[in-house]
Each structure stands twice: as structure tokens, then as C-alpha cells.
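Note that this complex is displayed minus one protein chain, with the remaining chains in position.
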Amino acid sequence: MMLSLEGDRPLDLVTLGRACIDLNAYDYNQPLERTKTFVKYVGGSPANIAIGARRLGLRTGMIAKVSDDAMGRFVVNFLKEVGVDTSGIVVDHDGHKTGLAFTEIKSPTECSILLYRDEVADLYLSPGEIHEDYLRKSKILLISGTALSRSPSREAAFYAAEVARKHGTRIVFELDYRAYTWKSKYEPMVYYTLMARLADVVIGTRDEYDVMEGGRGQDEVTASQLLAYAPSIVVIKHGVDGSVAYTKDAVVRAQAFHAKVLKTFGAGDAYASGLLYGLISGATLERALALASAAAAIVVGRHSSSEAMPSLEEVESFMNESRER
Amino acid sequence: MMLSLEGDRPLDLVTLGRACIDLNAYDYNQPLERTKTFVKYVGGSPANIAIGARRLGLRTGMIAKVSDDAMGRFVVNFLKEVGVDTSGIVVDHDGHKTGLAFTEIKSPTECSILLYRDEVADLYLSPGEIHEDYLRKSKILLISGTALSRSPSREAAFYAAEVARKHGTRIVFELDYRAYTWKSKYEPMVYYTLMARLADVVIGTRDEYDVMEGGRGQDEVTASQLLAYAPSIVVIKHGVDGSVAYTKDAVVRAQAFHAKVLKTFGAGDAYASGLLYGLISGATLERALALASAAAAIVVGRHSSSEAMPSLEEVESFMNESRER
Amino acid sequence: MMLSLEGDRPLDLVTLGRACIDLNAYDYNQPLERTKTFVKYVGGSPANIAIGARRLGLRTGMIAKVSDDAMGRFVVNFLKEVGVDTSGIVVDHDGHKTGLAFTEIKSPTECSILLYRDEVADLYLSPGEIHEDYLRKSKILLISGTALSRSPSREAAFYAAEVARKHGTRIVFELDYRAYTWKSKYEPMVYYTLMARLADVVIGTRDEYDVMEGGRGQDEVTASQLLAYAPSIVVIKHGVDGSVAYTKDAVVRAQAFHAKVLKTFGAGDAYASGLLYGLISGATLERALALASAAAAIVVGRHSSSEAMPSLEEVESFMNESRER
Partner (left out) sequence: MMLSLEGDRPLDLVTLGRACIDLNAYDYNQPLERTKTFVKYVGGSPANIAIGARRLGLRTGMIAKVSDDAMGRFVVNFLKEVGVDTSGIVVDHDGHKTGLAFTEIKSPTECSILLYRDEVADLYLSPGEIHEDYLRKSKILLISGTALSRSPSREAAFYAAEVARKHGTRIVFELDYRAYTWKSKYEPMVYYTLMARLADVVIGTRDEYDVMEGGRGQDEVTASQLLAYAPSIVVIKHGVDGSVAYTKDAVVRAQAFHAKVLKTFGAGDAYASGLLYGLISGATLERALALASAAAAIVVGRHSSSEAMPSLEEVESFMNESRER
């Protein structure tokens, strides 16, 4: 096993960051301005990962801040229904809203998102709302990079990382870069770098690492610079060209599976779910990457990002079928 | 005719204020947090009034600011399609979004709205975006009270009123109070009072006049205080109990029509459309109020507020049928 | 008497707006960046006018918001010492500071001010801090235009004007334009126009009226437009070229006195003090303007704006001496 974990804790994984609403075009293959009907799903990368990892069999929970309205209640209710622990979720009482993402699916390769993220509740998560006890209950804390984009959520994330380290809770940092809420190119450079060096596992696309480094970088350099600090695994994703994981001793590469693509959203969240399932269940890094890639390939063929998360059976049967082809 | 209008102008009515998106629950009679499917419509009181008055046969236009995205384009395209002049609409280039209203229709009498109005484009309409030429083209400028809730839209509305007065364009002030964007109870008191005294016609519900006056008021007092300034007609609405119009010489009362109510949204906008159609077409005040009430009664039975606006034929046939019952 | 006043009230004049700190260069005739020593005085136009009118013999008070620190206490203590009623002054408990003005006196004709007015306490005066009883106690309420430059002070000023009118307290509007805190050229146009039309007396320099009108205007036009609303006296100042007052029936002009000029600050505040003393004491408009001009001529030869305010004896003796020359 690549990542030594504290045993015997009631939760395998707690994710920290946004829990939002996706409003997915019901009729796709047309521009958003012509779309008339939308279907509402829970969304947001860390919420999707908590759901996806739960679907795969892990015991998961979430640290988040949601609005005190129908949208916030919808998010919490859905997480509860699928078995994600919501005792770490706080309700905002200052009128901040739950973020929205309207998805536009013009074609499988032309997907875009229209975000409503001004003054959203998740960015108002504050350090005082992070509970030491809750972090001590979980083997892993996953921090979403978007949580670093604004104060006080930014400080909440760093504070949670500090508390996690103190209690032996491993830290996974998912870069999860969304340009929208950052104020300058320097902000993600500074805070991604500080957080990545604190984490045990770092996951991101090549483009996201480039944002962190402030320019076009190379995988080996990125990995070796991070492995000089706390990280023991650095995962770099290249879309259809597969992904690669670096450790101090090894480099492991994984192919992307061929998939019938409906939209690209949610692929990264499914990937992280599969990877973490692998790492927590004690799989080899090779198998963890394969599980990650398979979960991603399944989600891109489905309409939502959260409800679409596959079960372990689905992932395994998908992997078997792919192997046979 | 109660309101003397400049003749021979290319537009009858220009409305100033928000043009937004309504996301109406597709399956009503359930709480919003359970609603999964939403249908998108153009919304916002002044947009609805421009649409409603156009449907009744007036030549209408709009002064508004919309987002530079699919939502803004949807709004402008819809207005164009139904024949509302959009040459007074400006596009925001600072990243502000078009406002959203999620409607919850639990039952005909339990309707509520969840608003996304943080930093919305319409409140960033600025005085420099008000064009004197455009105001000179119209017989009437209708100002929505919500435009007064924030700077610079607040100054844009007062500036537009000043320019309108200079060119003999009559001013209609629709109180259109939405608690959400105001910072204190004093703000609407101060700015509603200042604007109402500048207007030729003032339209609002009893509750809205109470907000303006800072306490429970009486119709005759409200009317006589305003008629001492510029207004020549003061219309006060009492929901199912009908409405009343005061002029310097007369008091005219109108019954509400019996209606099959689906939801209450949009009733006020249809009312204003009917009233303005009456005033502009030279009807008596009695008939103008009747047209207003009939248009309102039709809209409450339909799913949207904008697309549901009735034609003159529909209004007249509804009035005939009601009379026969 | 030009202005009918309610008799028998405990205060003659209450001024509303900023009470600040002037830090005047001790060694003048040099640029501010070389100045090492500063002397602290109370400043801010409405504070200076309350002090100046008191010095002339009126019973004056002030409605203001000051910081909860040594600067705020200094202001209140000084006002008390010179006999200005401070019971209408509230203390800010949200950490806002008292504004500062560093004066640079390079030469009698090259004076400039460096203002510290970000988030100052006076602009946080709110309508809920305006007491009806206090306004009912005074014959006149003077509103400083700078109070209109930001919310909630802006609403507080309009609310106070409304309450004053209700109780027969006359309203004097001193345009007092300071570019610093306004966000666009339209804001002073809109709010100065709205307030000037509500006032009984309007006082300003030609430049200030031009800001209000949005372009270069003419005295007679400015006056006639305002006299069509509530104002009964419109005073327009032309610096060394004298000043002129318009009423519905008359035009009265006054020469500026020859003065030994040290700096130009404070002249306008002394002018207003003298004018109001004249109006309240029942002088003719001619004599009121002469008192105003004499008070201004005295202050420009002294180091401060507040402590320099002359007594009635000083003003009268100055007028006599000037006449003899």
C-alpha cells in the first residue's frame, strides 16, 4: 500500500469544499441560451467525490457550508440519502446562497459551464467551523483547491490541514481549479503551492499543475519538486492520454478507457473516487489508477456528475468488458 | 383621458429595470427542495410589463442591463421575438450575472421565490447608459422600484426620470418592492418617496405603500399626500379585494375577477400592462382598471409570467365571459 | 425677513454632516511633503458652521457621527467647549475613524488638502440615528452636501430633511462639494438636485452648482429652476467676485471684502455662518450677505477654520473698518 493510513476510524474519507447545485440541460446538443428545461442535481467536486467514493463502498463524510434555503436542504438531503455523513456540514445564516452550475452540452467535446458563484455559502466556511473531533474520525481528508480561492474558506482549508496532520489524518489535495473565483494568477500559484507541499497525495490535471507553477511545466519536474516535501504520491492527469502517478520510488502510468462520451463533466471527480477507493482498500497503485480511469469513463457517458457515480460492481464489470474488447 | 401624453412618438412605453430569468418548477404542488425539473422563462417585473403591454398591442421597449452570457442572450432574444424594442438594453462587461428567480408553487396560495440577485447585471445599469434620445422616443417611461435598491442603478433611475420629465415623457412608478436587495427599511422609504413624488402615475400594492411610508397607512392619506406633488393618478392594489385609483377629482374602484389560480406570480405585471394599455389607448379610468384586473386574472392561471401575458382579444373575451357568469 | 421661521425653539440651527479633524501645517508656505509639524483643529464644513454661528451668537447644535477614539472625543469636547449642543452626535461602534484633512498652504493662492476619508464614521450616520425630537427643537436644519456622498449617510440626510419639513424646521442645503467620496459625476447631479429642490435655502459656489447641473450653468437659470420648487432663497458665491442671492422677487448682490489672505480654507463655512446669523436674526438679505462676506474675509486671514470663526463684534468692527477705507 502506497499510503499508510491510521486504522480503525469510523470514516474512510472526508472531503472539504463546495457542495452545490448542477442544473443540467435536459435537451443537450444545443446552446445554453436555447435550452428551456433543466434538471437539478447535487454537484461540486468534493461533494461528487464523497458521493462517488461512497458508491464504491467507502464510509465518507463532508465538511461544507450550505445555504439556509431549499437549495441547501436539497444538497444535505441527497447526501444523506446516498449514505454520506453530513454531520460536518454547517448551514450559513448570513444569506449566502448555494452555488449553481448551468451546464451547456453542445456536443461531447464542446461542454461549458455557466457558474453562479458570487458570495456563495461554501466560500464562507470559516476555521471556527472546522471540528477537530470530526477530522480525527477519518483516515483521509480531501481538500478541494476551489476552497482556497477566497477567505475565510481559504483559512478554513489550511486550518483543517493543520488539524488533520496533528491527528495522523492523511491529506489529499485535489487541485480542482475553476478560474471563476480567483482574483489573480498569483493567488492559485501561492496557495496551491503551499497546500500541495502539506498534502500526502496531490491530484490534478497537467493544466492545473501549470496554473500552480505559473507556466508550462513537465510532469517529472512537478513531481520531484513536490515529493521533496510531504507528498508521497503525485498524480497528474492527461485526459484521453491517460494519467501518471509518481512516488519516491516509482512511476506508474494508466491508459484512459475508451468511453461513449456524452459530456466531460464529472470525469475528474469519478477518477478521484476510484483512486481513493483503491488507495484505502489497499490496492496496488496500478490497480488504483485503473479503478480511477474506469470510474471516469463511466461517468462521462451519463447525464449527471453525482447521481451517475458508479458502484464497485459497475466499475469492475466495465473494466472486464473493456479488457475483453 | 386621465394622463396627457405627447402624441406621435415611435414608442408608447419604455420600462426601466431588471430583465431576468425565472426558473419555474415544472412539477408544482411540492416544495422547491424536492423539485427536480425547471423551465426557464424571461422574468422580472419591468420585462414582464414590456412584454404584456406589447401583447396587448402597445409599441414597447426596455432599458436594462443584461449579462454577457447565454442568460443575457436568452433574455434579449426572447424580447425581440415578441416584438419588444431592445435597442435600449446594454450588455454588462464586468462579469455580472443575470438575476435568477426559482419559483416554488406548493399550492395556489403558497408560492415563494428563491432569488439569486447578488451582484446582478441589472443593478449595475448606470446613468451614463441612459440615452436622452431613447427617452424622447416614448410616451411613457415606467420605472420599477427594484431599480432603486442599489447604486448605480438607483442613480440611473433618477437620472432617467429627470431626462423623461425634460422631454415630456410621462413617468409611471411601479413600486415593485422585493425585500432582498435593500439594506435597511429606511432606504425604500427615502427613495420610494422621492421617486413617487416625481412620477405622473404611481402603482403599488397596499403593502408596498406601507413600506414606502414606514408603517401601516390608509389609502386616502397615501393618495392625497402624493397628489400634492407631480402624480395625477395613484393606484393602490388590494389583491383579491380589488384595486382603487385616486386622481385629484375622482376615486375609481375595481373588483378583482374570479380566477382559477395556479400561482400568484405575474399578476401585478399583467395588471400594470392592462392599466397602461388602457391609459395609453385613451380608455376611461374605469375601463383601464378593468382591463388591468382581467389581465391579472388570466396570468395567475398560467405557468409563466412573461409568456403567459394575454392578448387584447383574450382579455376582452375573459371580461365578457366573466360578465356573463 | 426672507425666511419665515418657527419661533420659540430652543435651538436656532442644527447642522448635519461631518465633524472631522484638520491637521494644519504649522509652517506654511512650503509643500506638504516637507512639512514636519501639524496642529490639530476641529474641521468639516457643518462643524465649522455650527461653531461659527455659535460664535456669532446663535444657539446651535450638530447631528453627526464620530469615532470611538481620541479623535472623536476631541471633536465632541471642542464643540462642547465653544457652546455647540452635542446631544445629536452619536458615536460609531464599528471601528470607523474620524476623517482627517491635512492642509497644505504653499502660498495664499495655492492651498490644497490631503483627505483621509476612507470608511469614515460620518458617512455611517444612519436614518435610525436621526431623532425627530431633536429636529423639532431647531428653527433650521443645515444639510451638508458631502453627507449625500455615501450610504447610509445619504439616506440619513434625506430622512432628516423629510422629518424637518414635517415639523416646520427650515432646511438649508450647503452644497459643500468634495470630489473625493463620490463615485461618478452622476451621483452628485442626482442627489444634489433632489435635495436642493427640498430645501428652503440653497448655498453654493458657482462651481458647485455646475457639478449639480452637470455642466457650465448661469446664475439666473440655476436660481429660477430651483425657485420653482421649495427654495425661497438661492445663494451663489463667486469667490473674490462676490456673491448673489435670488428670491422669487429680488436679486441681491454683495461684494467680497478685501482681506489679507493666509489660506482659502474655511471661507465658505464662515460665509454660511454669517448668512444664517443674518437670516435668523431678522436682518435684510443685503445685510445678511454683508455679514457673510465679512465673516469669510476674517477667516481667510487666520490659521484654522474652526477656532478662527469670528464673534459678532469682530465682524461688525471689520465691516466698519472696511467701510472707512
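For this structure, a couple of remarks:
Order as written gives the chain letters A, B and C; numbering starts at 1 within each chain.
Here is the rule we use: a contact is a pair of C-beta atoms (placed from the backbone, for glycine too) under 8 Å apart; a residue touches a chain by one contact, two chains touch by 3 or more.
In this text, all values refer to a predicted model and were calculated from it rather than measured experimentally.
Touched by the hidden chain within the whole complex are the displayed chains A, C.
Interface note: of C:32, C:111 or C:261, the residue touching the hidden chain in the full complex is C:32. Across C:100, C:140, C:196 or C:283, the residue that sits in touch with the chain not pictured is C:100.
Screening A:30, A:112 or A:193 against the full complex identifies A:193 as the residue touching the chain left out.
For the chain left out of this panel, the touching residue among A:126, A:247 or A:264 is A:126. For chain A, the residues touching the chain absent from view are 126-128, 151-152, 155-156, 158-159, 162, 183-184, 186-187, 189-191, 193-194.
For chain C, the list of residues touching the undisplayed chain reads 23, 26, 31-40, 69-71, 73-74, 77, 97, 100, 102, 104, 114, 116, 118-119.
Just so we're on the same page, only the chains that are shown with their structure count from here on.
The chains in contact with chain B as well as with chain C do not exist; no chain meets both.
Here the chain at the heart of the structure, going by C-alpha means, is B. For this pair, chain B with chain C, the centres built from the Cα atoms lie 41 Å apart. Taking each chain's centre as the mean of its C-alpha atoms, chain A lies 60 Å from chain C. In terms of their C-alpha centroids, the spacing between chain A and chain B amounts to 44 Å.
Residue positions of chain C in touch with at least two other chains are not found.
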